[in-house]
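Apart from one protein chain that is not included, each protein chain of the complex appears where it belongs.
For clarity, chains are labelled A and B in written order, and residue numbers in each chain start from 1.
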Amino acid sequence: MTLSFLEPTTLEEACSVLAGDEWGAKVISGGTAVVLMMRQGLIAPTTLVSLNNLEGLRGIELSSDGLRMGARTTLTGIASSAQVRSVAPSLAEACATVGNVRVRNLGTIGGNVAEADYASDPPAVLVSLDAVCTVVGPARTRLVPVADLITGFYTTSLEPGEIITAVTIPLFPDADVRYAYHRYVSGSSEDRPCVGVATAAEFDQGRVKDLRVVVGAVAPVPQRFDNIAREAIGTSLDAATRDHIASAYAAAIDPIEDARGSVWYRRRMVEVFVRKGLEGLVAP
Amino acid sequence: MTEGREVVLDVNGRRHTVLVADDEPLVLTLRDRLGLRSVRPTCGIGICGTCTIQVDGAVASSCLLLTRQVTGRSIRTSEGMVDSAGALSPIQQAFVDRGAYQCAYCIPGMVVTVDACLAENPDATLEEVREYLAGNLCRCGTYVNILDAVRSLVGGPPTRRSNATGQPGANTPPIETRDG
Partner (left out) sequence: MTAAEMVTVAQRSIGVDYPTPDARERVVGTLRYTVDHSVEGMAYGRLVRSPYPHALIDSIDTRAAAAMDGVMAVIAGADLVESDLVPHPYFGLARRDQPPLAIGKVRYAGDPVVLVVADTDSRARAAAAMVGVDYTELPYTVDPEEAAAPGAPVIHEEWPENQCGDWALHQGDVDAAMAGATHIFEGEYVSPPANALPFEPFVAVASWGESGLEIWTATQWPSAVQRELAHMFELGIDEVRVRVLPLGGGFGAKGQVKIEPLVAAASRLTGVPVRVEFDRDEVFLTTCKHPARVRIKTGVDADGNFIARDIDLVYNAGAYAGLSPSGVAQGMLRSPGPYRIPNVRLRSRGYYTNTVPSGSFRGAMTNQPAFAYESHTDEIAGELGIDPLALRLQNALRDGDVYAGGQLMHDVHFVDLLEEVAVAIDWAEPSPPAAPGKARGKGLGVILKTAAPGTRTEARVELNSDGTIHVHTSAVDMGQGLQGTLAQMVAHHIGAPYEMVTVSDPDTAVTGFDSMTAGSRTTFASGVAIHSAIETLRRKLAGLAAHQLGVGYEDIRHVAGGAVSGTGPVLSFADILAGAGLDSLSGEGTYQSPRSPALDHPGEVRGEVSVHWHQGAVAVEVEVDRETGRIEIVRCHGAAWAGRVINPTRARQQSEGSIIFGIGPALYEEMLVIDGQVANPNMSDYMIPSIVDIPMELTSTSLESDDEEAEIHGVGEMTIPAVAPAIANAVAAAVGVRVRRLPLTAERVLRAIEGHDRD
């Protein structure tokens, strides 16, 4: 197998190579996912397009637009960022627990979203935060919510030639917002999670104004049911409300079955951890 | 592997010029071209940690890195932690002194990881180092002595131990059984 490793210096060049060789060319960012999939025989690219030499894809910026993270910011970088910990603690938490420390040191937020691994922690949190990806292609730049970008098992809606350059989370600095991320691993501590629950709520004088609950690791894409979450609006997110939402989520989700949990078990864990996720929002 | 191109690698403080194929994993370059056998591929998927190296001080799985990705970055392995006079690093010495090895296939990766953890956070507690080591697996079950070695470096509460060897009953009080 001849594999070429290219290091373009401009985005245009990178997009152009990718667009010109839809099946053979793949982006390599931190590389962990791509090299892994190559080793497992899941993909067989002939060209790897490294983003190593592109400027401006790393770094975290807080502005009126929100929290903007360059796509090549590492997961460790996000987990340890004082800014992220302050304004989006659930994302810092998720990035601090993905895989192991080696994966976090190399893995990037853009790469993580592009991989669309159903069992990875950040996507569920990003969806709960209404995160939006900046996607640059040969012809245009567009903004795509993470919820729309991840479409199935290891599948995204990225078109040929497109590269994620940033992930931005809208913020509401004047609002009373709270975030939580709960992750449950049913097996050994290093195993992939059975369930991940990301919650985010805005309160107004002790009453819920907006609530998002997103469940990951149980289905091909992060599971978010706003029609259920909306039932909390106006409540104080009391125990009865929390229990109701947790049960409704468990009933609404069609979980996968694998060694980490059967359908029955995952459904039950969805209920347990959605409840804990909501408790996490009202805990003192 | 296909014939490749010449790249310059900075490994253990020295520059090496090696011929590397574009798809060559770093673990193989380090082992086969540079003779650094402390770096070992075991799981092939970044889970076990026996291929752990430092890239600019950050631990990484060399089985999941292509050598082409790390040109221009500084790479460090366990061999590079022995000084020019042949003295082991304090971490390596602690592992030797506490018997923190059995078959030792995983140990260099442990050493490299502890080194990175303490460099990042010199005040790390035993519990923090333990969490940091969560992604370094050991099949022989050397974890207990590894924690002893770490404890000797960072301090921390000793584990309660029964007499490690001894005759029956010598060190233990008479047995009581519970009420049914």
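Here is the rule we go by: a contact is a pair of C-beta atoms (placed from the backbone, for glycine too) under 8 Å apart; a residue touches a chain by one contact, two chains touch by 3 or more.
If you're wondering where the values come from, they're calculated on a predicted model, not measured in any experiment.
Asker: Looking at A:63, A:188, A:205 or A:227, which residue reaches the missing chain?
Answerer: A:188
Asker: In the complete assembly, which of B:11, B:34, B:48 or B:124 touches the absent chain?
Answerer: The one listed residue touching the chain not shown is B:48.
Asker: What residues on subunit B make contact with the chain left out of this view?
Answerer: 1, 36-40, 42-45, 47-48, 50, 77-79, 81-82, 88, 92, 95-97, 99-108, 111, 130-131, 133-147, 159-169, 172-173, 175-180
Asker: Go through subunit A and note every residue touching the omitted chain.
Answerer: Residues of subunit A in contact with the hidden chain: 1, 184, 186-192, 259, 261-262, 264-265, 268-269, 272.
In this text, only the chains that are shown with their structure count from here on.
Asker: So what's the Cα centroid distance for subunit A and subunit B, whole Å?
Answerer: The computed centroid separation for subunit A versus subunit B comes out at 30 Å.
Asker: Could you please specify the touching residues of subunit B with respect to subunit A in the complex?
Answerer: Residues 2, 21-23, 25, 44-47, 49, 52, 55, 58-61, 63-66, 68-69, 113, 132, 134-135, 137.
Asker: Show me the residue ranges of subunit A that touch subunit B in the complex, using the header's touch definition.
Answerer: Interface residues on subunit A, with respect to subunit B: 1-5, 28, 31-32, 35-36, 38-40, 48, 50, 52, 76, 99-103, 105-106, 189-190.
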